[in-house]
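My questions will all concern the structure given below.
Just one protein chain is left out here, and the rest sit where they should.
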Amino acid sequence: MNGALIEARGLSKIFRSRGLFRRGRAVQAVRHVDVRLEKGEAVGVVGESGSGKSTLGRLMLGLLPATEGEVRFEGRPLDQISRAEWRRLRRRMQIVFQDPYGSLDPRRRVGAQIADGLGIHQVVPAAEQERRVGELLVLVGLDPLHARRFPHEFSGGQRQRIGIARALATGPDFLVADEPVSSLDVSIQAQILQLLGELRRNLGLALLFISHDLPVVRHLCDRVVVMYLGRVMEEGPADRIFATPAHPYTRALNSATPRLDPARRVKRILLPGDPPSPSDPPSGCVFRTRCAHAIEACAGAVPELRPFGEQRRVACIRAEEFA
Amino acid sequence: MRWFLRRIATCLVLAWAVSLVVFMTLHVVPGDPAELLLSTGGIAADPIAVKELRVKLGLERPIFDQYLAFLGGVIRGDLGTSLVDEYPVTKEIALRLPRTLELILAGTLIAVLLGLPAGTYAALHRGGLFDRIVSGTAALLLAIPVFVVGTLLVLLLAQTLKVMPAGGYVPFAQDPVKHLTLLTLPAIAIAKSLSAVVFRMTRASVLDALSRDFVRTARAKGLSPTRVLLRHVVRNALTPVLTVLGLHMGTLLGGTVLVEYVFNWPGMSTPLLRAVEARDYPMVVGIVLTISGLFLLINLIMDLLYAALDPRTRAA
Partner (left out) sequence: MTRLWIPGAFVAAIILVALLAPLLDLPNPIRQDVARRLSGPIPGSPLGRDEFGRDVLSRLIWGARTSLGVAFASALIAGTIGTLIGLIGGWFRGLGELLTVRLVDVILCFPPILLALLVVTLLGPGAATLILVLSVLYVPGFARVAYAEVLSARSNDYVEAVRALGASTGRILLRTVLPNIAGPVLVQFSLAVAAAVVVESGLSFLGLGVVPPAPSWGLMIRGARATMEQAPLMLLWPCVALTLTILTMNLLCDALRDAVDPRTPAQRPRRRLVDRLVPGLLPPPAVEPERVLDLRGLTVEIETPLGRIRPVDDVSLTVRAGETVAIVGESGSGKSLTATSVIGLLPPAARPVSGSAWFGDRDLLRLPEPVLRQLRGGAIAMIFQDPMSSLNPVHRVGDQVAEAIRAHRQTSAANAQAQALDLFRRVGIADPERRLRAFPHELSGGMRQRVMIAMAIANRPALLIADEPTTALDVTVQAQILDLLAELKRETGTALVFITHSLAVVAEIADRVTVMYAGQVVEEGEVAGVFANPLHPYTRALLAAVHEADAAPVGIPGVVPQPHAFPAGCRFAPRCAHALAACAASLPALEEAGEERRVRCIRWAELSGAREAAA
């Protein structure tokens, strides 16, 4: 296609649980998702539990094999490259995890863990590694001397910074951040978001920011993709989606988010019931079982993710009526 | 329901695997099995006797046929005959098994009746005198081998103090009191490890349950301490104890052999040990299969009890 750094087309992932004597249950985590990122673009993927957003992140990095569809990095499909090229590609795409306590090996010094990427891909000669690790630590707002310490000596926010430093070690063009601030205190969340924003600007990183929290992605991301039960409900520029959400789910999500300023509050749309199970999704539009505007047609075909206004796409056959 | 069937199926598969392993043991050893069985003390065996034994054990046939015959026999309940006196193995086992079962049951009962309350109390009063004394005792009990306990019990109570008989057996129908008296010491010996294991696991499990959120909720509801303890703490603490009980039964079954020997309790150990010494392979195989089968059955029962106690297992 046209210059997209990384692009997913028709991406699907079905997890089957199998065991001796057990009937396989298929969890449809991601279904026919298209996502694309340009160089240096930040896209937020927002959804609640069961939306498939974390799986999507891993699929795009190639950490999970896709059941259907493909992911192309700079135009080349990931499932068709050789193993050696695969390893080389790993340099250019990295991940930051949600849990700052689980994402670092408790038995190794943080400097060594940051240097892993340097060593595997020989980014710099071995003699230079220590200096580079120090530079990376400074880049994320820590002291180079911290390289000698162990993870348990750091706070949650600091560990998250170390995770970011490790991801940046190989000089990636594409970074997946899987709920990197959800486990942190509010005041620390803002610190990390500021950091990510700066790094993105200074290093020209493409960022896929996964979150369950709509307001968090607002300042950091150019575009937002809203997912529900494995499918994309809506996507478009972040501020437009915030200001005028088009899909009924996005509108409900938006209205459910608590707000400080009474002036900003939107009349609450309460979704009835619970989200259906990803192993047994509804036919047609997956959101129809909880949508106040569902009609018979919604149970038929899966609504197409179609253009809606400027640079926006919505998967709802009735979107225009609520505009 | 599906869970239940799955569990039974797993049990059957394991039973089959056990039979396979037992069968293969004969064929996996280097050298001719018949020769091995007949050579004692380094003296080579008489070739004619070896040939006879080979025919008797069916070793001349193709291995697959042997296995089918073996498996068929097991399913039918025919475990062959003793090499020593041609006595049907199954008959011997049928005679002896109930006595061994009685010992196991008695020992388990004692262990559970002692271990559960003691463990609960120790957990509730952690670090107190009771806890420290009983935990120390449990450590000691686990360390003393069961045959040492048995022998020392005989030395102390039978020989020195002369308060208990040294061993032997009298059928229950004949003299219930004497029967139970003779059962006491061996049952205690059998129970020694299991009670320590049950105590430790109960203690750990109750301590864990005490720190759980739902216990906090129970207390927040204003329930009486007794109710919190029984319905919430102990009730949830039971399941790990069941698991460890099932696992430990293997050791207990082995210990039964030793205890029966020390106390002259005429269970399965008598024919077993005699057969091992005489290299009476079919008898040994028959008894090993039976006891292993018993072990699998016990674990199945434990699993069923576990599922009855914890509804989450049934959902999987």
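A few comments on the model shown:
We call the chains A and B, going by the order they appear; numbering starts again at 1 in every chain.
In the analysis below, contacts are C-beta pairs under 8 Å (C-beta built on N, C-alpha and C of every residue); 3 or more make two chains touch, one makes a residue touch a chain.
Bear in mind that the values here come from a model prediction, so they are computed numbers and not experimental data.
From the set A:G10, A:P77, A:P215 or A:G300, the residue in touch with the chain omitted from the display is A:P215, counting the whole complex. The chain that is not drawn here is touched, among residues B:L140, B:L180 or B:I301, by B:L140.
The set of chain B residues touching the chain not shown comprises 14, 17-18, 21-22, 25-26, 29, 33, 36-37, 39-40, 126-127, 139-140, 142-148, 151-152, 154-155, 159-160, 212-214, 216-224, 227, 231-232, 235-236, 249-255, 257-258, 261, 272-273, 275-277, 279-281, 284-285, 287-288, 291-292, 295-296, 309-312, 315. Touching residues on chain A toward the chain that is not drawn are 48-49, 61, 63, 86-88, 90-91, 93-95, 97-99, 102-105, 107-108, 113, 116-117, 120-121, 155, 157-158, 163, 166-167, 170, 185-194, 197, 212-216, 218-219, 252-253, 255-262, 264-265, 268, 270-271, 273-275.
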